[in-house]
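One structure is given here, and the rest of the page talks about it.
Complex shown without one protein chain; remaining protein chains in place.
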Amino acid sequence: METIVSDSMVQNTNQVEGRAVPEKTLGEIQVDNPRMTARNVNVFYGEKQAIDNISLDIGMSQVISFIGPSGCGKSTFLRCLNRMNDTIDICKVDGEIKIDHQNIYDPAIDVVSLRARVGMVFQKPNPFPKSIFDNIAYGPRIHGLAASKVELDQIVESSLQRAGLWEEVKDRLDQPGTGLSGGQQQRLCIARAIAVSPEVILMDEPCSALDPIATAKVEELIHELREQYTIVIVTHSMQQAARISDRTAYFHLGKLVEVGDTKQVFTNPKHELTQDYITGRFG
Amino acid sequence: MTDRTYQRLDPQQAAERVKASINLRKRKETRFLWLGKTAVAIALGFLVLLFAGILSKGIPGLFQYYVTLDVQLDARQLDPSGQMTVESIAGGDFDGAILTSLYEALGNPEGRKAKREARRLISSGSSQRLMSYVLDNPEQLESMVSIQFAVDDDVDTFLRGLISRETPEADRRISDQLIGYIDALEAEGRISYEISDYLFFGSASRDAEMAGIRGALVGSILTLLVCIVIAFPLGVATAVYLEEMAPKNRFTEIIEININNLAAVPSVVFGIMGLAIFIVAFGMPRSIPLVGGIVLALMTLPTIIISSRAAIRAVPPSIRDAALGVGASKMQTIMHHVLPLAMPGMLTGTIIGMAQALGETAPLLMIGMVAFIVDVPAGVTDPGTVLPVQIFMWADFAERMFVQKTSAAIIVLLAFLISMNAAAILLRKKLERRW
Partner (left out) sequence: MNDLNDDFFRHISSEFNEELEALRRSILEMGGLVEEQLRAALQFYSTQDSSLLSKTDEIEKKINAAEIDLDEQVETLIVRRQPIASDLRLVLAVSKIVRDLERMGDELEKVGSLSLECFMSGSDVGVTEIQQIAEQVAKMLSESLNAFARLDLDLAREIFQREREVDKVYQSALRALATFMIEDPRNIGRILNIVWIARSLERVGDHATNIAEYVIYLVQGVDVRHPAVNQNSFE
């Protein structure tokens, strides 16, 4: 009895480094019908390695959440999926990332069209300082998705409806998007991402700047969107990951430790590190 | 070696110590506050003094003295050929008509000396005025009209009280007889003090009463126009390139350092450069607003580039991320999102740069925009001058009246500058957006 007690006291936060991050990811990396696949992805910021040999499938019409302590690489990996890391000069990505079996780094694919297929919602709501209508219409306009003004109006209306924002803003489409509340702004950004009819929506901690009610509304929206879109969400809140995702991937120091069905990860994780993180023993 | 024992203060002790130090802190702050207020007051005081000085000298310069004469417009005398064109009228005897009415008003003085003194009363440009009047109002021929003519600049100076009657006649520019005539006209109420139309509508002249800033003003505007048309697009494009597209290497660093240095180069150096390159090497004509504008553009470019870069940098990266995330290309992001948001800052910087350029004298002197230009320049390739240079030249002339006119021109220049800066502030306020 004594030994057990003293053992658990030794396992405090400072002992994390002693635990080995597994070489091979635990859980199921692959799914039957992946929308995107990543194989052996490595990312370097100059000399520093941020992502270490990660392979992962993103399943179609599912929500997968990335969790992990700060600096573990989940946001970096997320940004690889739509090549947003290209904008950072010192960032080097290698490995193979495919969407619908096409390598996203293939020179035949224009990064601009990739980003129309893989949309992104950011941590802090960032609507353009234009009218609500123009915010939504900008994407379809530059990609030539609407043949006429009527079509453009329809795209804007349907995007706002699917984002659950239409009723709240239909009378003030010409007012600036920045005049909305935080939660509404974030839903506006989601509507903006939807407007270009993407296949995948990436969300980088979309609710971290929102109050609980706005957060709940955005989560409800994600729940409704999953039928049509594949959603990848990075979150700091494990409760949020438990609520809204179908699969959960746990990142640690640039490696993918474990990935699997959310309920299983949260009731019976396969790896010690995962267990310690989600129970709050470190992180 | 010895242990440092740190006694923790209990809250009460700490509170007492804080209370004890409060008075000292308050005193320090009050002293600092009063220092600041005094400094501001002194600065404001000097500003008030400066403006008072300028306005007190300059406002009188906006007015000058006129004498009203009744002139008989005799068609045969003024337009002998009867065709009423500029050429035919040139042959008319306008001086004669004016002098006739002048002598009449003075009670017909006798003798050549008296008449010569009488002639000194009126400005030599009066015949020009009468000529343009007749051309504008041909229906008035054969009638008697009252026209205001400018008095000669010495008379004007006397009327302002700057020449004293007490000085011995030999030291005065105005003879006693002339003073007598002036008094007579004043008694008849023919002397009036009006807003000087010569100042604004006349061009450069050696005669102080006729001197005006029109030519210089038009020259300034044309030069500024050339300057803005060259400097603004170039400056904005350079700033966009340096901020958004240039790779971060040694070469761009050197460019940055050079641009920052150029902003501090004395403006006369630009003038010398303009002289050597544009006038000597390219053989462009001297004293034209085109060359002046190019020189000023080169001078203002660093200011515009620096302020534009700051404006572009102030656009938050979240907007760029949002645009890229929706699938905009780099150029689209810059054109549709970054530039519109940076525009207020860019415009403010540009207007301030322009206001600076407006007041530049040295480089324009170097490229020779000193010419004594009587005609108003019609285009950028016509010889002209600019307002600061005009002021500089007038300050040199001997006639007393030029002092007032110079101060008046300074007021006009200052008003121009203040309104440009006010426009910059208004523009910034209007275009500023919160994001």
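Letters are used for the chains, namely A and B, taken in the order the chains are written, and counting of residues starts over at 1 for each.
Just so we're on the same page, a contact is a pair of C-beta atoms (placed from the backbone, for glycine too) under 8 Å apart; a residue touches a chain by one contact, two chains touch by 3 or more.
Keep in mind that this is a model prediction, so the values were computed, not measured.
Q: Which shown chains does the hidden chain touch?
A: A
Q: Give the residue, chosen from A:M84, A:I132, A:I155 or A:A242, that touches the chain omitted from the document.
A: Of the candidates A:M84, A:I132, A:I155 or A:A242, A:A242 is in touch with the missing chain.
Q: In the full complex, which bits of chain A touch the chain not displayed? Write them out.
A: The list for chain A reads 213, 216-217, 219-220, 223, 239, 242-243, 262-263, 266-267.
In this text, only the chains that are shown with their structure count from here on.
Q: Going by the contact rule set out above, which residues of chain B touch chain A in the complex?
A: 248, 316, 318-329, 332, 336-337, 341, 433-435
Q: Which residues, counting only chain A, touch chain B once they are in their complex?
A: Counting only chain A, the residues touching chain B are 82, 84, 87, 89, 112-116, 119-122, 124, 126-129, 138-139, 142-143, 176, 178, 189, 192-193, 196.
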